[in-house]
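Yeah, one chain of the complex is gone here, protein chain that is, but the others are all in their spots.
Note that the chains take the letters A and B in the order they are written out, and that residue 1 is the start of every chain.
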Amino acid sequence: MKYEMVAGFETHIELATNTKIFCSCTTKFGGDPNTHCCPICIGLPGTLPKLNKQVIKYAIMAGLATNCEIANISKMDRKNYCYPDLPKAYQISQYDKPLCEHGYVQLSSGKKIRLTRIHIEEDAGKLIHKRGDTYVDYNRGGVPLIEIVSEPDISSVDEAKEYVERLQQIMRFIGISDCKMQEGSMRCDVNISVRPVGSDKLGTRTEIKNMNSITFIGRAMEYEFQRQVDLIESGGQVEQQTLRYDDVTNTTSSMRGKEDANDYRYFRDPDLVTISVTDEEIDDLRKLIPELPFEKAERYIDEFGMNEKDARNLSKYRRIAEFFEEASDGVKTPKTVANFIIGQIFRRLETEDDKEKFDVAITAQQLKELVMLIDNGKIRNNLAKSTLEKMLDTGKSAGDFISESDMAGMDEGMLNDLCSRAVESNPKAVADYKAGKIKALKSMVGFVMKESRGKADASLAEAKILEILG
Amino acid sequence: MVTHDDVIAIARLSKLYIPEEELDSMTKAMDDIIKFADTINNASEEGVEFDNINNLSNAFREDEVVESFDRDEILCNANDIDEGHFLVRKRV
Partner (left out) sequence: MESRIKHYNNMLKNREITCTELTEKYLSSIESDNKDLNAYVTVTADAAMEAAKKTDEKISRGEEISLLEGIPMTLKDNISTKGIETTCCSKILEGYKPIYNATVWETLKTQGAVLLGKTNMDEFAMGSSSETSYFGGAANPHNINHVAGGSSGGVASAVGGNIAVYGLGSDTGGSIRQPASFCGIVGLKPTYGAVSRFGLIAYASSFDQIGPITTTVEDSAIVFDAVSAYDKMDSTSQGRKGAPTVDTLKNDIKGMKIGIAREYLEGVRDEVRVCIEKACEVYKSLGAEIVYFDLPALKYALPVYYILACAEASSNLGRYDGIRYGYRTDAYKDVNEMICKTRSEGFGDEVKRRIMLGTYVLSAGYYDAYYKKAQNLRGSIVNAFKNAFKCCDVILAPTVPMTAFEKGNAISDPIETYLTDICTVPVNIAGLPGVSIPCGFGENGLPIGMQLIGNTFCESTILNAAWQYENAVGSEVFRPSQYGIKL
């Protein structure tokens, strides 16, 4: 029998606010243990939470960018469970009235992964286990999170990866999170079950907790899918449980212990008041949502005739897309701009992180000036390329490297002279050509290009030489 | 009727140990209290939705950083600390 995967995601994303969700401590990553703490975020008796306004804004923006309905009225609830990383023994979260509901993320295939909800909550601290001792650091405690819950609409590892990538891109694009999986600012729990292809019944699911890399998500899902299929094939049954993925052995294992007798006893947090958002406020936030990467990619393909891969590469990061759009605004050949970025500039941005930051020496305007020189026939591509390298090294403009004479271009007389010399001084090439070696023509054009130091138009030169050769 | 098992389950959620010898008395006490609480279910009325006292909404804070506390202060009431962390040492 053939089986298919049924998977849903719970994705936690740390919001890029300056301060924690309920106190004014910084959210900066790292820092010495327990140095980003105050009485509120370590839960000292008598302290009270005060909600950070920016958290509401960012969460609503996340909802708007994923096609959610935004609740005009919502509230905060307490999720009670006792664990040393949770200083109040309850997490302030949202239970039955989340800020955002009923959204979706569309994959490149056109398939929509439905989102059940997006709610806000606080992150927990960090536990370090050493030689059986437990060390607790609350720097991360109280950092604002959104939890994005999807429907079980994902049916392959590729869809899962694309879903996570798209979420990551959207959240980065709207500027509400850096979504750095390796730093834990984006973490995924995956619910996964299998069923015979064609069946519409859901199987028993397992939940793989806390995954912080797209590669591992893929491997873990592949492993878990196969484990469940094997189990069923051999007459066994999948047990509903929470799993941990071990990236060294590439296996999943049960996490029982932490979750024994989970009963979170949710109730409304009496220390916090109702959250009320008007339609006007939602509309104002909607205006802050930029064109999203996939929308941009589609437009690049339509408007500039770009191929899909280039379009995606250019639209993936907001700074790059904005740089591209500014540099290509008004130029004749946006594709040239795209090629320069994808070719020469990307070579200098090794990691995804570098691309996200997009720390380059020149401005979009400087690149645009360079491309305009090509557009106006003042310089040739080769010269532009080498000039761009110099610009990227120094941050200087094209004009600093290209002289007036470089830009003078070639009038017809000069080209005619050069072409005549190319024929006169290369009798062997002429003979070869006449003997049928087409390639010999190239060496004469090469002569013209060399003599003109790249300023000549190769196709015009070729035509001229052919004319001379009769 | 509250049973021993109920009391044990509730105690586990409450992170409390009820010693064997106190199980009877705690079960009885819980049963009495729950019976007392049960009287609300005699109320003929359904009641009305309760939001929050004074029906307040939108008490927000601006997203401005205030310097955190000195770590020495943060840790000063802890039983055990090490390397700037709160610490629970392994015991036998």
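The rule is simple: contacts are C-beta pairs under 8 Å (C-beta built on N, C-alpha and C of every residue); 3 or more make two chains touch, one makes a residue touch a chain.
No experiment lies behind these values; they were computed from the predicted model shown.
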Self-check item: Of A:Cys82, A:Ala361 or A:Ala463, the one touching the omitted chain in the full complex
Solution: A:Cys82
Self-check item: On subunit A, residues whose C-beta touches the chain left out of the figure
Solution: 39, 42-51, 78, 80, 82, 84, 87-90, 134, 136, 263, 265-267, 270-273
Quiz item: Taking the full complex into account, what residues of subunit B touch the chain not shown?
Solution: 6-7, 10-11, 13-18, 26, 29-30, 32-34, 36-41, 43, 45-50, 52-54, 56, 59, 61, 69, 73-74, 76-80, 86, 88, 91-92
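Methods note: only the chains that are shown with their structure count from here on.
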Practice problem: Would you pull the subunit A residues touching subunit B in the complex into a rising list? | Solution: 17-19, 24-26, 32-39, 42, 50-56, 82, 84, 89, 128, 131-138, 261, 263, 265, 268, 270, 272-276
Quiz item: Which part of subunit B faces subunit A closely enough to touch in the complex?
Solution: 9, 12-13, 15, 51-52, 55-66, 68-69, 71, 74-75, 82-90
